[in-house]
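What follows is a short report on a single structure.
For this view, one protein chain was removed and the others were kept in their places.
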Amino acid sequence: MATRLGMEVSLAVSEAVRLARADVIAAYPITPQTHIVEHLAELVANGDLDAEYIPVESEHSAMSACVGASAAGARSFTATAGQGLELMHEVVYIASSMRLPVVMAVTNRALSAPLSVWGDHSDVMAVRDTGWIQIFVENGQEAVDQVLCGFRIGEDRRVLLPVMVHIDGFHLSHMVEPIEFPSQSEVDDFIPPIDLPYRLDPKKPVTMGDFAPPVVYTEVKWAQEIGLEKSKDVILEVWKEFGARFGRHYRPIETYRCDGCKVLLMTMGSFSETAMTTIDRLQANGEDIGLFRIRLWRPFPYEELRQTVRDADILIVLDRAISFGGPGGPVASEIKAALYPLEKRPKVVGFIGGLGGRDISTTDFEAIVRRGIEIARKGSSREFEIYGVRE
Amino acid sequence: MERKSTLTARLTDEKERFAPGHRACIGCGEALAVRMVCKILGDNVIIVNATGCMEIVSSQYPYTSWTVPWIHTLFENTAAVASGIEAALKVLTRKNRGNFGDVKVVAMAGDGGTADIGLQALSGALERGHNFIYICFDNEAYMNTGVQRSSATPFGATTTTSPAGKKSIGQFSWKKNLPAIAAAHDIPYVATACPSYHRDLALKVQKAMNVKGPSYLHILSVCPTGWRCPTESTIEIGRLAVQTGMFPLYEVENGKHKINVNPEKLKPVTEYLKAQGRFRHLSEADIDRIQQRVNEDWAKLKDLANLEMVPPGAADYGVG
Partner (left out) sequence: MAKPEDKITWKDVEPGAVVTEPGSACQYKTGDWRSRRPTYEFEKCIKCALCQIFCPEGAIKVNKEGYYEADLYYCKGCGICAKECPTKVITMVEEKE
């Protein structure tokens, strides 16, 4: 029987990890995810979660310990943000290329310099290429649900990939929200015990982590790519089952009142809910503007994206990160690339906004939409614009 | 001496756990050390290997020289990966999802992967008290990438990033004392070893296997390629390292130092240095400086070992 509680989202994430019966937690504190590892420490200390809690000495070691634990056949979890994600960067590649399921909650945080503990998507954009399954959530319920799904998806023998759940730092991680927690028996039913095909076990020795000379590296990498692409089938399958069991349905692209709209706004992460309020207001005024959000960031949902924008003339993308000296908005550039092969496609206008924890209000969203429509009609002297910078 | 003859029997066991066909250089002291260690470790281990000579020569896809479970990920995180595996084995056993109570996790890394880039992870793992053995195979430079200096390179050695020249003596700093650093973490067992003293090495690996908690072994790995000495001299040079005091063999067991090979009089370091091309450029004054430092360090070690010294001249476990 599910329990509905008001809880800070970070703590709810820890509760989800407890329900998933994680075996090994590698913990290193960094704002704004610290509450996650703190609460997990409490749960282990009080015997509420039977796991080995490794207080590692850096994020690089946190991901390394998770990789080791997963290779030995244990369910492992860690959490990080911003600089921590950067520090573990090379190990992030290792987890996915060695096909070791790990679930990691990332409370998205801006990158130094200058130092900023506040939320934006710079950290996640820096790990686009790493080969992990990556899912964005917009509220506390989704955070809990996707952590649970992450274990189920990643450990599936058809997938065998690590999963990142992206939770906006402070904006989401530190909010107290109403969350419905499934019961332990419901979760046990949904997430089977971990049973990886290869593990470090003297009874059946394997070698993990050979080096690959040029003659064979390409084949290994292609096998990895196909593995990630194919994981989408399993993700959809698991989300369908989750919906049937718990009544909450998840899709790679979540649409909001956008059927037939000529102008579309695209967001990712928690400010999508503010965007939804803005759309309500605009549509109440008779404006033909809808919203969609990318939930499944990797593997990228080409099909769903192209389907969603088929009727639109203008697509305004709000990125919460900046790729310097180039495309500006990473998501906007990926969307442009994804739509490029289509005969009919909307004009894509990209904005950067909300960096380093700056709020985007409904008024801001409205202004962005207006300016976006103007640029679509009249062009701009820039490749992309930043919203809200004081000149 | 029953225990020792059992160890010799294991060292001469025909089953090669570090399989021949590996691509180590001709005369490689490190491959020999790994081979010996694996024979004593047996099959009930999980090996975590850093990037380095031994990893490269043994694991070219799709082949492997390893007959036990083995994982390589990166260069500097060996102790961290080992920590994760050790924790996993513990919790899996506790939750009755396997019985790994007797399985030992063994981390293997070179001097670069330990003293430099891997020091943080090593320190963390030792401090947390994981039940594992960390073995540093020390060939005194980043050999796999072509002989660059590490903090374990001895003073005066020429390497590609500390080359001897008109304005340089070669390596400008003294070898970082890793066994002391490990011992400073108050772990149950620390030891130095050298394949030239094979029974001593085997005994130490055996002891480490029986420790509950972290143990650290530092094994001198003579590298004919990087040290510029003849391929057949690997064992002889290792012996000289010990006999000159350049690489003393000792243990720190629960904080107490014990010297295992205690020559009545140390051979002059010049015998060791002149046998290797990497020291060829050193002047008599340089060699004197090294001799002085070795004498000081040896005196300090003897002080630490205090009353637990092996009587001088006795129990020299090496042959020759």
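As written, the chains take the letters A and B, and residue 1 is the first residue of each chain.
Following the convention adopted for this analysis, a contact is a pair of C-beta atoms (placed from the backbone, for glycine too) under 8 Å apart; a residue touches a chain by one contact, two chains touch by 3 or more.
Model, not experiment: these values are computed from the prediction.
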item: Sole contact to the chain not displayed, among A:G84, A:P182 or A:G227; value: A:G227
item: Residue touching the undisplayed chain, where the options are A:L5, A:M175 or A:V206; value: A:V206
item: Option from A:P197, A:G247 or A:G286 whose C-beta touches the chain left out; value: A:P197
item: From B:S150, B:Q171 or B:S233, residue that would touch the chain that is not displayed; value: B:S233
item: Positions on subunit B contacted by the hidden chain, ascending; value: 8, 11-12, 14, 16, 18-24, 26-29, 31-32, 35-36, 58-68, 195, 198, 224, 230-236, 319-320
item: For subunit A, residues in touch with the removed chain; value: 97-100, 160, 197-198, 205-210, 212-213, 215-216, 218-220, 222-223, 226-227
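Throughout what follows, only the chains that are shown with their structure count from here on.
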item: Between subunit B and subunit A, distance of the C-alpha-averaged centres to the nearest whole Å; value: 43
item: Residues of subunit A defined as touching subunit B within the complex; value: 23-24, 26, 50-52, 54-58, 60-62, 64-74, 76, 90-91, 94, 98, 193, 200-202, 205-213, 216, 220
item: In the complex with subunit A, residue positions of subunit B that touch it; value: 43-46, 48-49, 55-56, 59-64, 66-74, 76-77, 79-92, 94-95, 97-98, 100, 103, 120-121, 123-124, 127-128
